[in-house]
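Note that this complex is displayed minus one protein chain, with the remaining chains in position.
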Amino acid sequence: MTPLMHGFVWGLVIATVLVTIAVLSIWFERKFSARMQSRLGPTLVGPAGILQLVADALKMMQKEDLIPEKADSILFRLAPPFTVLFTLSVAAVIPFSENVLAADLDIGVLFMLAVGGLVVFPVWIAGWSSNNKYALLGAMRAVAQGIAYEIPLVLSAMVPVVLAQSMRFSDIISVQAETHWFVIWPLGPGLIAFVIFFICSLAEANRIPFDIPEAESELVAGVTTEYAGMRFGLLQMAEYLHTLIASAVAAAIFFGGWDGPFAPGLHWMVLKTLALFFTIFWIRWSLVRFRSDQLMALCWKYLLPLSLLLVMVAALFVHYCGVGA
Amino acid sequence: MTAETILFYLFGGLAVISALGMVLNTRNTVASVLSLVVTMVSLGAVYLLLEAYLVAAFQIMVYGGAIVVLFLFVVMLLNLSTDEFPPSKQRLIKSAFVIAGVAILAQILIALGHDPLFATPPEAVPEGYGGYRQVGILLYTDYVLLVEMASLLLLAAIVGALILAKRKID
Partner (left out) sequence: MDQWVAAAGFVAVAIIVPVSMLVGAKLLAVTAKSSSKLKTMTYECGEEPEGGAWLQFHPRYYLVALIFVLFDIEAVFLFPWALAIEELGGLAIVDMLIFVLVLLLGWGYALRKGALKWQ
């Protein structure tokens, strides 16, 4: 198989699975949040309401593709597919097992950060081109928050890179498989770096408690205010995909990826990813929203110096104990 | 023609067109900034075709991801509309840029005439050339002084930017 076909075929498989999980998670989230709030959630369509998804998807596709008169119509149409494109592209470098990976780039972590960093543009374009005050305010907040949390995200992702002395995802996982998961050992930097990485991923994906860009009590629906039908669906899907892919990255670089006893590697990777993904829902339905100033203070005052410190500690560890000590 | 050549012309063309779109678009500053993103990402793709992977990643991360966001926020801060450049001034600016562009083009052509880039095939580079290990080792041995000076430059940039921006905020 040529490399192009390899990437394409695995891309089809991985993208299909990711999109399916992202869609299923909407049903799961509705059920889960309902239970947390002593409600039932969807029950009518299909067993336990699971076919509600199909109904919602069909409804979304059938809706008219509305373009507001004042909007910049070209950019307004282009933005949603680009959010999905950039979000999904990150998954190209994530290994789901020794064999299930599309592209084992030698600068995989950098690819993830560079491509993932581009997502702010389509989100901003979506808000700006709507020519709606709520949408633009939401977009400005989303970008400001996205770039602010990008720094601790990059620095905390650098900790496993330092510990494994490689930016290739499969190398990072191999080092963990030979020794310990980075979240456990070296005691301290790995765990704290994971917590920072997780917090920053939540902030980048605009998930509660960092969802000030789409705070419905003040901004209606933020960036998505003017969108309807499938374009709205794409923006929503990008958000779910973003959280899912961030969970997969965290599982790979901090939790040893496919490493685990008894079961095949793929099972472990999927289990770890879904566990982290579930945690994000759990956080979402447990916490309240941060204010903008608290959000910025957390990032600049605490996460930034802390993550820099962690990188230095990890470097000292590698220097004195060697890789995989 | 190989796939590589086709991709090179595709991304090279995209970079040129979007760069022109950025400069010539006076209707809408935001659209100008967005075409700059396209330019930066296309340049990143051209670097990839040159097998300069590290440079490509940094190009997209710093220029595509960071610097253009800065431009975007500057545009939002200034909120320029076409009214602020009267047509007469626009004509002046445009003609100045055309002259500058022609001058640069002439220089490039002269330089190429002296030392034809495509006359001899480029020398083969050693394994791992321009990879992160080589770059890292070179940066932190031979060029370490420059790296430290870069940190001072960044410090100066922070201080300077704060002094300029604080006046605006207060």
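Note that the chains take the letters A and B in the order they are written out, and that residue 1 is the start of every chain.
Here, a contact is a pair of C-beta atoms (placed from the backbone, for glycine too) under 8 Å apart; a residue touches a chain by one contact, two chains touch by 3 or more.
Just so it is clear, the model here is predicted, and its values are computed rather than measured.
In the complete complex, the residue from A:21, A:53, A:75 or A:110 that touches the missing chain is A:110.
By the touch definition given at the top, chain B reaches the unshown chain through residues 30, 48, 51, 53-54, 58, 61-62, 65-67, 69-70, 72-74, 76-79, 132-133, 135-137, 139-141, 144, 147-148, 150-152, 154-155, 157-159, 161-162, 165-166, 168-169. By the touch criterion stated above, the residues of chain A touching the omitted chain are 2-12, 14-15, 19, 58, 60-71, 80-82, 84-85, 88-89, 91-93, 102-106, 110-111, 128, 130-136, 140, 144, 147-148, 150-151, 154-155, 158, 161-162, 165-167, 220, 225-226, 229-231, 233-234, 292-293, 295-297, 300-301, 304-305, 308, 311-312, 315-316, 318-319, 322-323.
Operating definition for what follows: only the chains that are shown with their structure count from here on.
With centres defined as mean CA coordinates, chain B is found 29 Å away from chain A. Interface of chain B with chain A (complex): residues 30-31, 34, 37, 41, 53-54, 57-58, 60-61, 64-66, 68-69, 72-73, 76, 131-132. For chain A in complex with chain B, the residues that touch the partner chain are 75, 105-107, 110-111, 113-115, 117-118, 120-121, 124-125, 128, 140, 143, 147, 150, 167.
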